[in-house]
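In what follows, a single structure is set out as structure tokens and then discussed.
What you see is the complex with one protein chain gone and the rest in place.
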Amino acid sequence: MSGAASTGWDRQQMADRLAREFQDGWIVNLGVGLPTLCSNTDIGDRDIVYHAENGVIGYGPVLPPGEEDLHLVNAGGQNVSLQPGAAIVHHADSFGIIRSGRIDVTVMGAYEVSAGGDFANWRLAGAKGGGIGGAMDLAACARRVFLLLEHTTRKGEPRLVARCRLPVTARGVVTLVATNYGLFAPTGEGFAVRELAPGIDLATARAATGAPLLPA
Amino acid sequence: MSGAASTGWDRQQMADRLAREFQDGWIVNLGVGLPTLCSNTDIGDRDIVYHAENGVIGYGPVLPPGEEDLHLVNAGGQNVSLQPGAAIVHHADSFGIIRSGRIDVTVMGAYEVSAGGDFANWRLAGAKGGGIGGAMDLAACARRVFLLLEHTTRKGEPRLVARCRLPVTARGVVTLVATNYGLFAPTGEGFAVRELAPGIDLATARAATGAPLLPA
Amino acid sequence: MARPGKVMQSFAAALADIPDGAVIAFGGFAGPGTPYNLTRALLAQGAKRLTCIANTTGGAQQPRMPDIGMLVENGQVAKVVCSFTAATRPSDVLPFTRFYEAGEVEAELVPQGTLAERLRAAGAGIPAFYTPTAVGTELAEGRETRVINGREYLLEYALPCDVALLRAWRADAAGNLQYRRSQRNFGPLMAMAARLAIVEVEEPILPAGALDPDQIHTPGIFVQRLVAIPPAPEGLWTTRRQERAR
Partner (left out) sequence: MARPGKVMQSFAAALADIPDGAVIAFGGFAGPGTPYNLTRALLAQGAKRLTCIANTTGGAQQPRMPDIGMLVENGQVAKVVCSFTAATRPSDVLPFTRFYEAGEVEAELVPQGTLAERLRAAGAGIPAFYTPTAVGTELAEGRETRVINGREYLLEYALPCDVALLRAWRADAAGNLQYRRSQRNFGPLMAMAARLAIVEVEEPILPAGALDPDQIHTPGIFVQRLVAIPPAPEGLWTTRRQERAR
């Protein structure tokens, strides 16, 4: 095995791999941080509409310094561009779009995800405060919830686990998880391995995962 | 008494008398029919904003044939003009304005009004169908409910009554009633006489009223 | 891999797949925003057992324009949800009212603001809400109420639709809509509440990007099909009463 020294995909590769799953015509919401990288991915001739919680429907790439429209940011506060056919709505209408099931997929970062499809991304252990933002609305209401996260914590502890220890954002909603180690799908009993990153073998992935990994 | 042959105010005079009660700065909603006549009244230098259920905020006089904007009607379907500073909203926002207590007064027509401030204007006796429109929202939520109606039915039966016999639009909300006989305020026990129309004396009004009339 | 566009060439094509039993919302308030052309096409299309949601079933005026009353007369309607099952003026008799009084069609009478809010709730993913409207009236009899901060409110449920038939002023190919003046009325709410919004459009349909993103009344993600209204007499433009007066 060549994977001993590999940590698998880099951040952009993880995002690119997940973005390959976006289907033509989807409305996609990208969370702050890692998920934002998905909008850098070349989506070919697929027609994808990016929606942001702050009411921007149909945004495009981040603009370079000096070319920004200072009145326009995505959910992560980045100054983005607009695609032809874009529309702006207020926050209540924007979350109306979310709650009424119009978001085909939301991509979020997470601290933990469980085999049952629960995930946690709003409060760390021991903290009094947390950051929910739009994550609970999106998690409860988007048609699909995809996660993008490093396979382990900096201390090497697994983030793909049997049960979440942190307070959850929503239960039983996650259908696909991309990490630096590969692409995984919660099955209830564990995680189905959809794909492993180059240089990552099943044993390596298993050792870094807190729930059974089920080969495809 | 000179009033024996008089039927009091005509329709426009009733509307004019009620419109005198509108205070500077009020937002006023006028119902279909008689109440529409209030917007013909010269309001002098008072700043009144007319609101219609279909989302028109700040409309003005009805336009003559040939000058109408066919995209613009008031709640009664008349082609009205817009005042400077007008704004258009959709129906949910328009009723949000109503329910959140921003309408200073709604003026409606009615079949009956009771001494307790109940009124009925949506279904006639024996009918299966009715016409509610925005009346129940306005009646329940406007800061004040004024009514404009003929003092009696065509058969001479009183419309100002002790208790409503028809199904009510809202209970205990009416504070002022203008009829062809004068201006009246429900008090619980009866109607306080605020003013009598020229040629109408108290005895005439009493004979045509189904609840005690209390002189001012 | 380009998906089929939203612009369709005929009202008939835009409505062809509406099935029997569909729940259909019709835009419009006293003329402006009323989808006369789509309603006429639905009369020809013939879908049956429809539930029709609208402010009214049409006016009492003559000559008539295509309206829900005609769909009722045509045997296409099982139920109507509206704020008028009779005209405001007792002397006017709506065509619909005759069928309703005869028990040939069901109706659910809803206060206009509650109707708007129930549609908005459906489009906003809110399954139910409380409102002060209709408390203490016959419409509240036997229904659930709740006292909040000392005031009594009525529980109301969202009103989702399968289809919305709407009329707008301008549109772009992405489905973004602008309504002119009081044409807006129920349009944005019904588009949100429906899974399939079909819109007749007065101005020529613009390319995506031609409308200012700040000035969109209904975002294109709520709109699936657009048909430009052809010139008169093929297209219906104003009410016939207005046409006669000109």
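First chain written, first letter: the chains are A, B and C, and each begins at residue 1.
The criterion applied here is as follows: a residue touches a chain if its C-beta (ideal position, glycine included) is under 8 Å from a C-beta of that chain, and two chains touch if they have at least 3 such contacts.
Just so you know, these numbers come straight off a predicted model, no measurement behind them.
Of the chains on view, those touched by the hidden chain across the whole complex are A, B, C.
Which of B:15, B:98, B:120 or B:200 touches the hidden chain is settled by the complete complex: it is B:98. For the chain left out of this panel, the touching residue among B:14, B:75 or B:141 is B:141.
In the complete complex, the residue from A:15, A:37, A:107 or A:141 that touches the missing chain is A:141.
Listed by residue number, the positions of subunit A touching the unshown chain are 32-33, 52-56, 65-66, 68-73, 75-77, 82, 88-92, 94-95, 98-99, 123-124, 127-137, 140-141, 167-171. Remark: the residues of subunit C touching the chain excluded from display are 117, 121, 124-132, 146, 148-149, 151, 153, 157, 178-181, 184, 213-215, 217. In the full complex, subunit B touches the omitted chain through residues 24-25, 27, 44-47, 49, 51, 57-58, 82-89, 92-93, 95-102, 141.
Keep this in mind: only the chains that are shown with their structure count from here on.
Of all chain pairs in this entry, the one linked by the most C-beta contacts is B-C.
Distance from the centre of subunit B peaks at A, each centre being the average of the chain's Cα atoms.
If you average the CA atoms of subunit A and of subunit C, the two centres end up 38 Å from each other. Subunit B and subunit C, compared by their mean Cα positions, are separated by 28 Å. Residue numbers of subunit B whose C-beta contacts span two or more other chains: none are found.
The multi-chain contact residues of subunit C, meaning those touching 2 or more other chains, are 120.
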